[in-house]
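See structure below.
The complex is shown incomplete by one protein chain, all other protein chains being positioned as in the whole.
All chains are identified by letter, namely A and B, in their written order; residue positions are counted from 1 within each chain.
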Amino acid sequence: MKKIRYLILALLIAAVLLPGAAFAQAKTIGFSLWTMEYTFFQAVEKGVRDACKDLGYKYIMLDQNAEPVKMVQDINTLVGQKVSGIVITPVDPGAIGPAVEKARKAGIPVVCADIGKSGPVNALLISNNFKGGEMAMQFIDKTLKAKGIKGKKVGVGPVQPQWTYARQRGEGFKAMAKKLGYTVASELVVNPPDAQGGYDTMQQMMSAVPDLVGVFYCSGREAVGAANAIKAAEKDIIVVGYNGDPEEIQAMRDGIMAADIAQQPYNIGYDSVKLLKDIFAGKKYEDAVVPVDVAFLTPDTIDKFQADYEAKMNR
Amino acid sequence: MILKQHSARVIIANQWDRFGLPFLLAVLIAVFAGLSESFRTVYNLISNLQFAAMIGIGAIGMAFCIMSGDFDISVGSMSALVGVLGASLVPRFGGVVGVLVTILLATALGFLNGVFVTKLKIPAFITTLGMMYIYRSAAYIYTTNTPVYIKDPFWLFLGNGVVLGVPFAIILMVFCFAVGIYLLRKTPFGRYVVAVGTNKTAARLSGINVDGIKLAVFTMVGLFVGIASVVTAANLGSVNPGMTGQGYEFQLITAVVLGGTALSGGNGNLLGAFFAAMIVTYLKNGLGMKQVNSYWQFVAFGLVLIFAVGVNRLKFTLLGMRET
Partner (left out) sequence: MIKFLKLYERFGIFLFILVGFVFLSLASPNFLKMDTLLNIIAQGTYAAVVGFGMTLAITSGGFDLSVESVMALASVFLAVFIPRIGIPLAIVIALAAASFVGLLNGLIIAKLKVNPLITTLAMQTIVKGVALLVTGGKMIVIKQKQFMELGTGKTFGIPNQIYIMVLFFIIFYIILYHTSFGRQVSGVGSNETATRISGVNVDLVKIGVYILIAFTAGLTSVIRTSQALIGMPSMAAGFVLVAITVTILGGTSLTGGRGNLWGTLLAALFISMVYYGLNLINLQIFYQMLAVGLVLLIALFIEGLRVRYLQAAKAKGIRV
């Protein structure tokens, strides 16, 4: 009898300890996201979520609702929950400093997925925006030469100045324009930063520079609005957008947008978690900026791109 | 006002006034604590209090303003402007100066708002609407749209520091509320504010310096917004001319109204605003932890607001008071 009792006791102890042990192994990733209102961020979120699933991590997501104060509150919350690693897509990258410090002091590594960084983060994963802008200008140049158009005036609709890293798209475009001998005749920050803003700003641009030949709008929805404005005015101006959202792809199918620089938000999210995995394994990252490739889309490459995108989002 | 009847209606209405919100808060915390393991940690509960302070402190000034029958919707932009100005002085003059400048400047801007409202006789809503644009654009121009970072330990302590295990921000909030409640209930000033809000003409006729009271009230708004800005900036480590304070005015008004102060002016519930600020913060935190779809959160918050004000209305009706 006694032996059975000991056996049962042993089994009970094992039953309690083993799951506990397994549980202790499972790491938790806390993800603080700007907002779920835009497809771009939905893709980042899916990327983070899938990576956690693939790597066997538990996953917590907190939505900042585009409020910097909530963002900081959420990061503190994650620290309090003793997560193993934190990924942030910050609505205000300049406001995470103190919160990130708390996290690092508690031994939790922090990776920023897109937007920007401040404070002692381990790394920031972000698209190679500068290169993207350059690619846009190069495409416009190539197309103009192929069509035999001589005009040298181009326009750019950059994002609002506070987005330090996204600003690089406009900077890359302007630098390449200078290199190739074009004049940036109009540079109007799009306000409000959505399709209507793009539409209105494009009208203003066409008024200001009647002989514009090409434009680059640094944000997807704005580019679509701009493309529509051009179509409405029945002018022949080459439009290149940036982001890779479904709206831009549709615009390309409709023939009003010539090309699009697509970010890979899913990859940004996914790779952020992979980077955390490396950090867990001992690799050192400190205030690093890890560029993520952008894809160049033209009407003939969009089908494959879209198929890839759907596959990832519907996993 | 408490009627000398002891009917059930009156008793319920009065008890709600005193205990309703704290009760709601307790229920909220209990529910979320039960639902979420991470919610019920001491760390989380205290951290939330710290963030409630940012709204709570600002709500004190706003409560006085609403009680006197006015609004100030420039507070968000004001917060951004004073924040960037104060923070930009830190590298040269140190944290203490930065903090003081922020608070003093906010007080001065509140005074300015008050001057426009009392001397130019322009309705407060419009004045503060115009000032909102001006403060915000001033903040942009001053910083050329770049955030200003704060690294000074004194300033950071004001938002993040811990004293005897309690975050300093909470101590500050409690202190501010104590001062506010004292002003409201134990000084003539407080009575005058309520009088002005209840009936401006009657107040004036009974000898109260209505303009002076209004001026003081707007200055108070500025003062408390300044203090709250300091705490917020400390928690965020930076002030962003574009983002700081966005929607802040509505958060404050929500806390004040949720707390039981009528928008039409008159007597208000300062302690209620205290609990309301906490309810909003804990609610947001709890919903987030339970991974409630953020879209539903929007709907939930709108409904909570209407519910709260509806309850206020119900209370007035129960007491047999006609709407003002």
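Definition applied: a contact is a pair of C-beta atoms (placed from the backbone, for glycine too) under 8 Å apart; a residue touches a chain by one contact, two chains touch by 3 or more.
All values reported here derive from a predicted model rather than from experimental measurement.
Visitor: Looking at B:V96, B:I141 or B:A202, which residue reaches the missing chain?
Guide: Checking the options B:V96, B:I141 or B:A202, the one contacting the hidden chain is B:I141.
Visitor: Any idea which of B:V27, B:L129, B:V179 or B:A202 touches the chain not displayed?
Guide: B:L129
Visitor: Applying the definition given at the start, please give the residues of subunit B touching the unseen chain.
Guide: Its contact residues with the unshown chain are 116, 120-123, 125-127, 129-134, 136-138, 140-141, 145, 250, 253-254, 257, 263-264, 293-303, 305-306, 309-310, 313, 323.
Visitor: For the chain that got dropped from the picture, name the residues of subunit A it touches.
Guide: Spelled out for subunit A, the touching residues are 36-39, 42, 160, 186-189, 191-192, 194-196, 198-201, 203-204, 206-208, 210, 221, 224-225, 228-229, 231-232, 245-247, 250, 254.
Everything below uses one rule, namely that only the chains that are shown with their structure count from here on.
Visitor: Averaged over CA atoms, how far is the centre of subunit A from the centre of subunit B? Could you give it in whole Å?
Guide: Taking the mean C-alpha position of each chain, the two centres sit 35 Å apart.
Visitor: Would you mind writing out the residues of subunit B in touch with subunit A in their complex?
Guide: 38, 41, 43-44, 47-48, 51, 54, 144-147, 149, 156, 159-160, 232, 234-238, 240-244, 246-247, 281, 284-285, 288-289, 291, 294-295, 297
Visitor: Which stretch or stretches of subunit A touch subunit B in the complex?
Guide: 35-36, 60-63, 65, 67-70, 72-74, 76-77, 80-81, 91-92, 94-99, 118-119, 160-162
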